[in-house]
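In what follows, a single structure is set out as structure tokens and then discussed.
For this depiction, one protein chain was excluded, whereas all remaining protein chains were kept in their positions.
== chain A ==
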Amino acid sequence: MEKDLNGAVDMQIDECGQNKHSRNQEDQDFSSNILKCTMESSSLMQTFVDGYHGKHPAQDQSYLSRREFSFTLENDIYLRFQSFKNANEMEQSVKEKCPHKIDIGPVYSIDPVKRHAYAQSGSNGFAPVERELVFDIDISEYNDVRYCCTGSDICLDCWPLMAIAIKVIDAALRDDFGFNHILWVYSGRRGVHCWVCDSKARRLSNEQRSSIADYLHVYKGSENSSKKASLTGSVLHPFLVRSYTNVLIDYFEKKLMHSQKLFSYEERYQKILGVIPDESIVTELHDKWKADRKSSSCFEENRWNQLKSLLQSRKQKVQGLRRCVEEIVFTYTYPRIDMEVSKHMNHLLKAPFCVHPKTGRVCVPMDPQHCDSFDPTAVPTLSKLLEELNTGGWKADTENGWSGTSLGESIQFFRSSFLQPLLKTCREEMESSYNAKVQSNKNSLNW
């Protein structure tokens, strides 16, 4: 595990160089600089990993070579089931093939390159055995509740939707499921990815993955129904209550309601009113708001309060009306994860530090604690990085090869907040399982 995450980093850094290399043939300085830097950083990683890890007797030597990588070449040519024995081999292959995008797949029971050799030997010869638990959240899934952007664009007005998703899911993964090694990255274009790397997460079966995805899933995106969040039961599950009070309601009332001007236009508030099953309330509010023609900056505040007080005052009469307030907030804020990505071990996901082929933005890690202040539009792009390297001059000091660039901070964060704790845990787990094995061997000998 550790090995290939490092590998992934090498590879991505590698790729930056490569892409640029092929695009800027004319500028030899650029590319040779980048290439040098790449070499340096991957050899750093290599030492870093092998330094303590390769010598441990419990290490599984074939782990990396059983991991699937997938390359997307120019013209959308996909090369699936690539695998590498070590970081060097990967580096060579990336240089040779110049992929625009690299995806990481599961670790299989056997080297995926050799999968055909096992095809005849029965159905369970070639199967995924380990895989990080991953989540993919795309802003385009929220297109019915945001008015600032369309399609796959993302801006600071709709970024809070992503911040909500990160906060809600991160809290559930840590507090409910007890995971610790969670990496959040901006995908480079329209959303965020989450990699849960705890060893118990990597060993989850498809069924267990599905159960987690379902646990987190509230949104029902049917085109034909106005109600998109289904909340049943007389009270909500503690997880939903916590998400609502800690995250959703604040973001809705303080940010999204205003930034998306949800109550200022008839077409928008009509959609909200559509969630309310009581005709008379809908008509009352609608008529009132429509008559109110003078423009005001506090439409949102006022109308939302009117709606709330009306729904909550009639609480005793019609069951489920009170729930409407929550349903509206859930509909407009609750995370909409791509379920299929999380449910199956063999789903591919773009590697961190990859450059998004369409935007040129680097897929950078971010701190879930500070995801509010993250600005997707300010993420370093390939050309910016090159410029920085060129003007600032890259440092010979390999430890901080990227420190002069806008990527420096991301890499620093990745190492200190994610990679090092993860490696530490892995080493401890490996040692304890090794010791247990040694111990049990001893016992069985005594016996």
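Here is the rule we use: a residue touches a chain if its C-beta (ideal position, glycine included) is under 8 Å from a C-beta of that chain, and two chains touch if they have at least 3 such contacts; residues count from 1.
The rule is simple: contacts and distances are computed from a predicted model.
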{"item": "Name under which UniProt lists the unshown chain, selected from \"DNA, SC020\", \"DNA primase large subunit C-terminal domain-containing protein\", \"MIP18 family-like domain-containing protein\" or \"Elongator complex protein 4\"", "value": "\"DNA primase large subunit C-terminal domain-containing protein\""}
{"item": "Of A:75, A:150 or A:234, the residue in touch with the unshown chain", "value": "A:234"}
{"item": "Candidates A:211, A:245, A:346 or A:432 - the one touching the absent chain", "value": "A:211"}
{"item": "Residue ranges of chain A at the interface with the undisplayed chain", "value": "123-124, 175-179, 200, 204-205, 207-208, 210-212, 214-215, 233-241"}
